[in-house]
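Below are the structure tokens for one structure; questions will follow.
The other protein chains are all here in position, but one chain of the complex has been omitted.
What follows is chain A.
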Amino acid sequence: MTSHHSTGSPVSPTEEAGSTDLLAEVARTVDAVPGVARREPSVGDFLRTLWKKSTSAEDQAPDTQGLRLDQVDGKASLTVAVWVSREAPGNPLMVSQEVASRVNHTLIERGIAPGSHQIIVRETE
């Protein structure tokens, strides 16, 4: 079994090639869902992103905060916490399912099998 864990602040020189790009693409996919704003998923994840140091300005460029991507046995599972706008089309459950659907599409386009995602709606605004 191989596993890999990516969080919102890409940081390590040992980071697997391509994982930063993947995380940035997933972030863009989430951001493209109408009415969705990303937030930090948990205290632990948040603190980990503070501890790690960026390797370069280029690595810092993609805004991937609030995302976590776990890759296990070739399957990628996303954890993301969001706020949902009250103006969004559909209720927060529908919006969350749209996030999952679009992320799956992005992963499949990259040849990665989608795993089991965790989407947390912390607030509506």
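For this structure, a couple of remarks:
Here, contacts are C-beta pairs under 8 Å (C-beta built on N, C-alpha and C of every residue); 3 or more make two chains touch, one makes a residue touch a chain; residues count from 1.
By our rule, contacts and distances are computed from a predicted model.
Missing chain, UniProt protein name, picked from "Cytochrome d ubiquinol oxidase subunit II", "ABC transporter permease", "Asp23/Gls24 family envelope stress response protein" or "Biotin synthase": "Asp23/Gls24 family envelope stress response protein". The missing chain lies against chain A, touching residues 39-40, 43, 46, 49-50, 65, 81, 83, 90-94, 96-97, 100, 104, 114, 116-125.
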